[in-house]
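Below you will find the structure I want to go over with you.
Removed from the display is one protein chain of the complex; every other protein chain stays in position.
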């Protein structure tokens, strides 16, 4: 289907540039092969499963049953009348709003700090990268220990004469703490992406600016940020998508509690599908999640993607 | 370049020194935050059962029994081998396909490009949890369940990587590519000889991120694998700790997790040099 579109385009342009046919043929052959393989691959391993989910969203399907009667939009009206679903959407947005800026700022800060030193850079980079490598389950348990009612952090607070806190057992603190864990774990990833982006900025821009007497801040705003734009776009889009899909840490740190204060959309979907076997409703919730992600991604690509003037 | 710095540096030397000290201080505080939970994990893995809830970071009695027990109980060798094979092949295919696709999406213009790009990113908009049932249907249909290939097939090309490479390829000056075309190089040569060397650091980043992603994959391997010898490390650890959780035997679980991430940290330390060399060779500075 998609290659068909490209082929049409190709034919059209071929008619326009009949003169350089051989060059154009070679060029389009290159595009076909390079994009065709991934597209076919994604069609079979991603798009079809996604449409499979879309199809299931209008059916009632208990995973253990072979019958999948068509029920129209009943699944959607059921989940939207479920207050836990609305709560999970709200929570998911909180995860994004705290997590994405937190991760980007922390990652950029570490990358810039590392960029400005010469000694021990590799050492620091490795250390900051370690949490990203560690398994989510193990990390979550360590954090649960630290935040336990009689855990390390409360011990410290008591020493300082501060009331012990509920932390993960408090509906007000749990979400922020889980988000902080997620940021902690992704700083390494973000740092690496930003450092790669920073390396790609030619030094001569900074030298020229220094000669002009620009301050560090001005260099950052006028050189670093604009030239880092493609990497920032990438990080923001990927960040929003992954925080919208928050699941692993939530499952192992709070399992959605207390009082559903950390239930996210994916946890909700997971519970519907694999705890209650209500695949139709789970698929409906997935369609809603997909729509939210799609809209937000398009918005970001539109707002963030500015052609940079050098 | 260095001369400009020196001129600036010598002018306000004390300020500069203070500045550098501050940077190191911040980084060291960061190290504390980054390492603390991790160190606790490793420390716990060397503790004796009576000390689990002892809040000190250095175990009072250090024991290697936990590791001995684990290696006795579980076929870690098989698990590491499987995980390594899957991660290596998966990373290789991702680098080949994602780099090329990212390049075309960044540096060619043709109608439908934006649509194709959006279709590709839209594939990461559905959580894995919802894809595993169709994937399992596929794996079962083709007889791939309980094989390395079964674990591998959903991740041989990633939208994440294509997007990453597209963003980095974007900054390659088009004039360079056009010049090569005028010189008569074909598109494959341009990709291999001109574009790729310019984004070497990005490719190293892609390799690292993909490798780690494959290594730590959990939900899908858990579903598709059945027999103990075929397990990957994360799946094996979960089976292994299934009983331990019942008695909250965190010491053994932490030992298992430490083993499961140690190879990764080692690989990263080795790659560390590669990154630096990659940057140096690319001549971007």
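First chain written, first letter: the chains are A and B, and each begins at residue 1.
Following the convention adopted for this analysis, contacts are C-beta pairs under 8 Å (C-beta built on N, C-alpha and C of every residue); 3 or more make two chains touch, one makes a residue touch a chain.
The criterion applied here is as follows: contacts and distances are computed from a predicted model.
A.B. asks: According to UniProt, what is the chain that's been left out of this complex called? Choose from "3-isopropylmalate dehydratase small subunit", "Gluconolactonase", "GntR family transcriptional regulator" or "Extracellular solute-binding protein".
C.D. replies: The chain we cannot see is, by its UniProt record, "Extracellular solute-binding protein".
A.B. asks: Which residue, A:26, A:62 or A:77, contacts the hidden chain when the whole complex is considered?
C.D. replies: A:62
A.B. asks: Can you work out which residue in B:27, B:238 or B:259 touches the chain that's missing from view?
C.D. replies: Here the residue in touch with the unshown chain is B:238.
A.B. asks: Touching residues of chain A against the unshown chain: what are they?
C.D. replies: Chain A touches the missing chain through residues 1-2, 5, 43, 47-48, 51-52, 54-55, 62-68, 144-145, 148-150, 158, 164, 166, 168-171, 257-260, 271, 273-277, 298, 301-302, 305.
A.B. asks: So which bits of chain B touch the chain we can't see?
C.D. replies: Where chain B meets the chain not shown: residues 49, 52-53, 112, 114-115, 118-119, 132-133, 136-137, 140, 222-223, 226, 238-239, 242-243, 245-249.
Note that in this section only the chains that are shown with their structure count from here on.
A.B. asks: Starting from the mean Cα coordinates of chain A and chain B, work out the distance between those two points in Å.
C.D. replies: Distance between chain centres, rounded to whole Å: 15 Å.
A.B. asks: Along chain B, where are the residues that touch chain A in the complex?
C.D. replies: Those in contact with chain A are residues 1, 4-5, 8, 20, 23-24, 26-27, 30-31, 33-35, 37-38, 40-41, 55, 97-98, 100-101, 103-105, 108, 110-112, 115-116, 118-127, 129-131, 133-135, 138, 153-154, 156-157, 159-160, 162-164, 167-168, 170-171, 186-188, 199, 201-202, 204-205, 208-209, 212, 216, 218, 234, 237-238, 250, 253-254, 257, 260-261, 264-265, 268-269, 272-273, 276, 279, 284-285.
A.B. asks: Which chain A residues qualify as touching chain B in the complex?
C.D. replies: Answer in residue numbers: 2, 5-6, 9-10, 12-13, 26-28, 30-31, 34-35, 37-39, 41-42, 44-50, 52-53, 63, 110, 113-114, 116-117, 122, 124-139, 141-143, 145-146, 151-152, 155, 184, 187-189, 192-193, 196-197, 199-200, 202-204, 207, 210-211, 227, 230-231, 233-234, 237-238, 241, 245, 247, 266, 269-270, 273-274, 279, 282-283, 286, 289-290, 293-294, 297-298.
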